[in-house]
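Data first, discussion second: the structure below is written as structure tokens.
Only one protein chain is missing; all other protein chains are in place.
Let's turn to chain A:
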Amino acid sequence: MSFRKRNIGLSTGPGQGPAANSPAQAPQAAAVADSSPGIRPSPDDGRATTSTGTLSLDNLLAGHGGLPIGKMLFIEENGTTDFAGALLRYYAAEGVVQDQKVHVIGVPEQWGRSLPGLIGSAEAGDEKPDRRKSERMKIAWRYERLGEFGAGVAGSRAPVAFEQNQSTDANQVKPAFCHSFDLTKRLTHPSIAKMNFIPFAPTREPFFASIYKRLQSAIASSPPNTVHRIVIPSLLSPTMYPPEVSQPDNVLPFLHSLRALLNTPNARITAIITVPLSLFPRESGLVRWMELIGDGVIELCPFPHSADALATSGAATSGEEPPQGMLKTHRLPVLHERGGGSDQNIGQDWAFNLSRRKFEIKPFSLPPEEGDKEAQGGAAAGGMPKKEDLEF
């Protein structure tokens, strides 16, 4: 791959080949990052990616360290909780902070005022390095960089790419790619007023056609280099959408056109859509078709409330928060479009945890059974005579 042309632009990004970290590409990568904040080349193949506003979700996306430009991600949620809504708020807030154009479909402007407050850069504000430092003695040094999921792709590989351009402009501060937010605070940022809300208004046109038209004209009227984010909360939820639009012949053409819009050459758009699975189960043909049109599908399965006690004892170590639910990846952007497989995160069970300051996704593991000593002892005590009974 070293024979590639050196002057190929990186903006649209597909198919840059696996050698994206080669020195030939690093200056271009820096150029992309400079021209629009919040965009960086994927460590996997060099395509442009942008952050979802959640560090661990970025790391989950098949080694790209972010959501690749032009991709549509579905976040589906079971039950009545709103974890997906939190992810969506992070995504929108990240867009606001990065001066990207955020289009929100179907909710009033109050939604924009409830975006979580900015704490700082997620990579810098992460408390993980500290904890790792304290545990340093326990881990053999050569395994130190392995294993910790949060320090996966973005933590270990991206700095390598950045080191190369730091040598050229050493005094420039690396702009943050992903920020962390505080759910209890409110975001105040000058560009929050620039968010574009597309509420539902009765029109004579078909429902989705008018939304699409407004979305498209908003994107077409913005300067050419703008990075757009499309946010669609609770697609098809009957509290917001009229019932007839959940017919496949309404919603599927809309999603298909949205996909076309995202795939427009030179456009820089990403989208995250949440779907309430309790109303539209994954076993239905309609939802499956929505997923097939999307690029990535992630399902959140929060633990039922009664499981809280169990989950509390289920913390892997005392320092960690108990998981609040399971997360399943059904399809990942780019990876599955190519055929799937070969991702280190594939086949893992994921658990998620939403705290005040972050949404964390980590490998799920059943903890050692704590507090069950009496039962074990009792069983042993009860087991002994039984064993004698069994002897002839």
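The rule is simple: a contact is a pair of C-beta atoms (placed from the backbone, for glycine too) under 8 Å apart; a residue touches a chain by one contact, two chains touch by 3 or more; residues count from 1.
The rule is short, and it goes like this: contacts and distances are computed from a predicted model.
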Original post:
Any idea which of "NADH dehydrogenase [ubiquinone] 1 alpha subcomplex subunit 8", "Elongator complex protein 6", "Ribosomal RNA-processing protein 42" or "GPI transamidase component PIG-U" UniProt assigns to the chain that's been left out?
Top reply: "Elongator complex protein 6"
Original post:
Quick one: which of A:K101, A:R268 or A:R331 touches the chain that's been left out?
Top reply: A:R331
Original post:
Which one touches the absent chain: A:I119, A:I192, A:L252 or A:C301?
Top reply: A:L252
Subject >> Positions on chain A where the hidden chain makes contact >> reply: 12, 14-15, 17-18, 44, 205-206, 209, 212-213, 216-217, 220, 247-249, 252-254, 256-257, 259-260, 263-265, 282-289, 291-293, 297, 330-331, 336-344, 346-347
